[in-house]
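In this view, the complex is presented without one of its protein chains, the others remaining in place.
Chain IDs A, B, C, D and E follow the sequence of writing; residue 1 opens each chain.
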Amino acid sequence: MGQDVVNSLFEVLPYLKRLHGKTVLVKIGGNVLSNELSKDFFAKSIAFLHFVGIKTLIVHGGGPEITTLMEKLGMKPTFKNGYRVTDEQTMEVVEMVLNKINKDLVATLNLSGVKAIGICGKDVNFLIAEKDMQYGDIGYVGKVKRINEDLVKWLFEAGYVPVIAPIGVGEDGTTYNLNADVAAAQIAIALKVEMIIFMTDVDGVMKGGQLVSQLDVEQALKLIQEGVVKAGMVPKLSCAVEAVKNNVKSARIINGNDPTALLATLFASRPFGTTVTNH
Amino acid sequence: MGQDVVNSLFEVLPYLKRLHGKTVLVKIGGNVLSNELSKDFFAKSIAFLHFVGIKTLIVHGGGPEITTLMEKLGMKPTFKNGYRVTDEQTMEVVEMVLNKINKDLVATLNLSGVKAIGICGKDVNFLIAEKDMQYGDIGYVGKVKRINEDLVKWLFEAGYVPVIAPIGVGEDGTTYNLNADVAAAQIAIALKVEMIIFMTDVDGVMKGGQLVSQLDVEQALKLIQEGVVKAGMVPKLSCAVEAVKNNVKSARIINGNDPTALLATLFASRPFGTTVTNH
Amino acid sequence: MGQDVVNSLFEVLPYLKRLHGKTVLVKIGGNVLSNELSKDFFAKSIAFLHFVGIKTLIVHGGGPEITTLMEKLGMKPTFKNGYRVTDEQTMEVVEMVLNKINKDLVATLNLSGVKAIGICGKDVNFLIAEKDMQYGDIGYVGKVKRINEDLVKWLFEAGYVPVIAPIGVGEDGTTYNLNADVAAAQIAIALKVEMIIFMTDVDGVMKGGQLVSQLDVEQALKLIQEGVVKAGMVPKLSCAVEAVKNNVKSARIINGNDPTALLATLFASRPFGTTVTNH
Amino acid sequence: MGQDVVNSLFEVLPYLKRLHGKTVLVKIGGNVLSNELSKDFFAKSIAFLHFVGIKTLIVHGGGPEITTLMEKLGMKPTFKNGYRVTDEQTMEVVEMVLNKINKDLVATLNLSGVKAIGICGKDVNFLIAEKDMQYGDIGYVGKVKRINEDLVKWLFEAGYVPVIAPIGVGEDGTTYNLNADVAAAQIAIALKVEMIIFMTDVDGVMKGGQLVSQLDVEQALKLIQEGVVKAGMVPKLSCAVEAVKNNVKSARIINGNDPTALLATLFASRPFGTTVTNH
Amino acid sequence: MGQDVVNSLFEVLPYLKRLHGKTVLVKIGGNVLSNELSKDFFAKSIAFLHFVGIKTLIVHGGGPEITTLMEKLGMKPTFKNGYRVTDEQTMEVVEMVLNKINKDLVATLNLSGVKAIGICGKDVNFLIAEKDMQYGDIGYVGKVKRINEDLVKWLFEAGYVPVIAPIGVGEDGTTYNLNADVAAAQIAIALKVEMIIFMTDVDGVMKGGQLVSQLDVEQALKLIQEGVVKAGMVPKLSCAVEAVKNNVKSARIINGNDPTALLATLFASRPFGTTVTNH
Partner (left out) sequence: MGQDVVNSLFEVLPYLKRLHGKTVLVKIGGNVLSNELSKDFFAKSIAFLHFVGIKTLIVHGGGPEITTLMEKLGMKPTFKNGYRVTDEQTMEVVEMVLNKINKDLVATLNLSGVKAIGICGKDVNFLIAEKDMQYGDIGYVGKVKRINEDLVKWLFEAGYVPVIAPIGVGEDGTTYNLNADVAAAQIAIALKVEMIIFMTDVDGVMKGGQLVSQLDVEQALKLIQEGVVKAGMVPKLSCAVEAVKNNVKSARIINGNDPTALLATLFASRPFGTTVTNH
């Protein structure tokens, strides 16, 4: 029995070497976080990454819980092109929920042995944002304009695992609701990370009922244009493409509800999920 | 006109020297933060402290806004000996509201030119807490058991202003609602700060309709025992006493709704509010 | 009363932010230093700058005291184009007097709470000079050829306030008498300071009996060419122009005998004296 | 298949946390190093330790190869109480062979991805030795008198894996042949390591044909006194006892020819080989 | 010829090793500095010390030049028990002359290749003094009360050679004339230097026309009590005794007019001058 474990360790050694001292950003969706079991395995996986010397930072979503609280408060969630229409009251709910999810995740991670710290775009002006008008005026929906990389550098130097809520702040102090996938990709690019991993609730990009393991930028764009990739996967794949076109070495889309997926995509010889690279 | 300003600068110089490089903890109550004007002056005052080389950290409350949201959600706030009875649902509301207030305050401070960062007791296990049973079982009400001072040291080294929400975490990951005044005093003691300042909504300790400017520990305890000090001021004054008995040089209780009070208590020759010292 | 002080502090906050961490060079004339009251206010002003985080360095003159000692020794001071004709004996007197003034000023500054250190161009070869022949051979009058910036960097790192006597040293060890205004400007340029302030015994540049508050390079040169600016102000204004043409952001000429002038020019909304900028 | 690997990683996580940042000394015998396969697995195992953040240092033996070269040179190896009688000529052979083995092992380790550096007791006077007379005069056989810990600290700071040949140097420069097990234990004690592991060619301490998994100091000494432990295992077990009596937390004796033993003893829930602890 | 030089280098090697990285304080008298040749050899000797890694600091006197300037100014030097009676006017002359000598010596040292910096007790409050009343009120004669060791530490860290004028400053800013030998000994003690060397104008302590090479504290005190040692040598020898009684390893008294004496006392097998040690 011990031998099997050791053989596994020998098996992951080459990947360990390659990633040692590198930075990996993991985006985890609200759906995955709602699943307690998935969250626990996620925390253990992050702890593993941390203790083998990979600098890890996490961006999370929180859609379902936002919707739940809005409904409790008698508010009616509306969406436009997948973006939540965000009036002032909604923004308050978004901020409350995301920060709570953020600190919950921090506590779960800390139980697994790391030293996580929860931040949002307001902290030290980490994510300076501006109003996003690409789909018209949908309220306090923002896009990242500038990232204060110093914050993450300090937190890494202290040995901490940054956990980031996708909230931005305008230069005038306005709070903005950010798309978590887009923010994750922009942070990954600004920090020149080695890899960005999107943890969602499907196994990756599917084509004809089959998982597509490997995509270059061209292939990925084609799948989007031809409509093979649909719905929620479109923005994820677009973000993956954006990242690898801007010096992130590799982007992965994996199933966050598979407890082994995160470590498997990093350490198994045949990575789980879909891998997007620049060529 | 310029001369007046300069004369003021000469006047504050001795206090500037004395506090330069020292650490000051400011506890600001939820009532004060609800007042936009007070919040703005608070931010400007903190910026002043920061730019003259005083290391500042902030602990805030949030009672009124918690009650507001609970009511919106159809929940009924209950108190026992001034402590909020905190069941699981309440704890969720507390955490959401406090974190939102926290990040709002961070954004306001950053607009004034400092680099604030919002943390709660869960971050890097900053405030390890345990259930507080002094008034029987009132749910997830906790008291601080251990403080991770490293976090604040790192944030100061980075030049950041830490803003702390009074939420604790148990060793098993349980979330606890902390009394902000008590937590502030405990943090002040653990970090060996020079001064702790309680910003509340009255001018200080009153006796016979008059402000009491100066109290030593004995005098303060006597005022409490004799019932001169009442209601919400009792825990504040007790916390002040606790702090100065444990190596905090000075504790102050001032009126947070007086826009000049914070700087005046630090820099005016006759300090505003009530000052408590060890002897 | 306390409120007035605090209002002043709020008023200076924007200037505090702008100058925090920046370097300011103050040139103070011998006339001003002869005035004990002015010297004391100068020391308090420098202490204020120091304690609000502005890196300050001081260059001083000493003309009147040099003349006094020469006369006591039966020597006859001679000047050419405002420069002191400096034979070997005169150079000895200059060096003795300037170093004494230097250490006196250091002691006065230290009484105000800073840690001042007195240096001249000989220390660590700080000011390498060569003979200045622009007005013919007037003896050991020199001009700066090269500055050893490391010395000031080390002193700033130690948290010291450097006080500089305008004495240079040739590459062969010869001692040179430097014009303090010119040396100040050259040091300001070499150290890329934010601002140079000339403290003299008049209110600034005068035109038709009125103070000129603001001048750009072109305007300043015109005032000199047209003879509006005369006598001792000409070299000061020329030095100011030279400084701002070489990346010093702003040069100021103020009245050192006005006790509030130094802080007022830095922190009042309408700066005292004359401000020269590049455009 | 990927899942199995990931499950193994989850399984080793607690051990990873416990050993992260700690120092482990591995003593590897000459017999094991003679086996190319064992050496390769050893290198991979050390690489794993290195990349998961365990500071590793290695002490090796070389008996069989010394004997081989002596015989080629027509010299006759003699032993007394298990120690090699070491005249001047023998000492030269010992030194040549051990240094060659040392640098060979360094090269093998470097192929596996670490940065190993080979040192002996002469380097920076790492192992100051004196003549060992416990079994009479058997020539240049020495025992460690003093260890220069700075060398190892510098090498760890550089991120290197030190590989140590058991050669000592007298204060007069004399070369000494050291017993590798004894030297390993002394180095472990001097450097306050977490764990010392003796890799030999049997599975551990045997009793009645069965492996003894766990021994405290008393039990270990009893096994020696009662003669249950015999021959080459006696000094190994004595060294293990000596180490744990002097603040090394744990000593292990494992089979170096089992390719999985090193990682298994560190990361499997039921450690391989024999574990000796202080109580 | 080259061989002779090299043999000398081999000869000094043991002393080089012993003094490498250590601190040596050299007190040089005003008489010696008046001699240009002696001053040049002094500078070359100090350069040698600096470039072989000995941290050197210098305290100088200036008696003869002070007297000269006083006479030029029509003042009458008076002494009491070897101390200069120092009224306010005299203090001004003392300060002017000492600072000039100080900066002259700095320039001479810098010509020899080191980076010297001249300081007096006023700089960064290096020598806090108080009035010395041991021989009654003789004006501004002071004794050292407290030394700010940080200044010298910073200057050594910058690689500079501190040159110290014996001027002290009271806590109220008063200037004090210090005895250079006494100040040198106190600085040596405060900085825990390895060796203090007094460079005077005789060969050392004489007894019956013969140089005494070696003295312990008891012998030295006996020579003073018995009147064998007289006049100016008494305070020097007393200072030497004071130094070695307070952890300075060795004190030397040598002839500063012998160009080779400084290096010879440090590097020759039979040290020049008189050596005082604690036993």
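We take it that a contact is a pair of C-beta atoms (placed from the backbone, for glycine too) under 8 Å apart; a residue touches a chain by one contact, two chains touch by 3 or more.
What you see is a predicted model, and the numbers here were worked out from it, not measured in a lab.
Of the chains displayed, those contacted by the omitted chain across the entire assembly are D, E. Within the full complex, the residue among D:Leu16, D:Leu33 or D:Val97 touching the omitted chain is D:Val97.
Summary of contacts with the chain left out: across D:Leu19, D:Leu33, D:Ile46 or D:Ala116, the touching residue is D:Ala116.
In the complete assembly, the contact with the undisplayed chain comes from D:Ile167, out of D:Leu9, D:Val52 or D:Ile167. Counting over the whole complex, chain E has residues 1-13, 16-17, 20, 41, 44, 47-48, 51-53, 113, 259-260, 263-264, 267-268, 270, 272 touching the chain that is not drawn. Seen across the whole complex, the unshown chain contacts chain D at 69, 72-73, 92, 95-97, 99-100, 102-104, 106-108, 110-111, 115-120, 122-125, 150-151, 154, 157-158, 160, 167, 169, 172-173, 175.
Note that only the chains that are shown with their structure count from here on.
Rotating chain D by 120 degrees superposes its CA atoms on those of chain E, with the angle stated to the nearest 5. Averaged C-alpha coordinates give centres for chain C and chain D that are 69 Å from one another. Centre-to-centre spacing of chain B and chain C amounts to 45 Å, using the average Cα coordinate of each chain.
Between chain C and chain E the centroid-to-centroid distance comes to 35 Å (mean Cα coordinates, whole Å). Multi-chain contact residues of chain A (touching two or more other chains) are absent. Contacting chain pairs in the structure are A-B, A-D, B-C, C-E.
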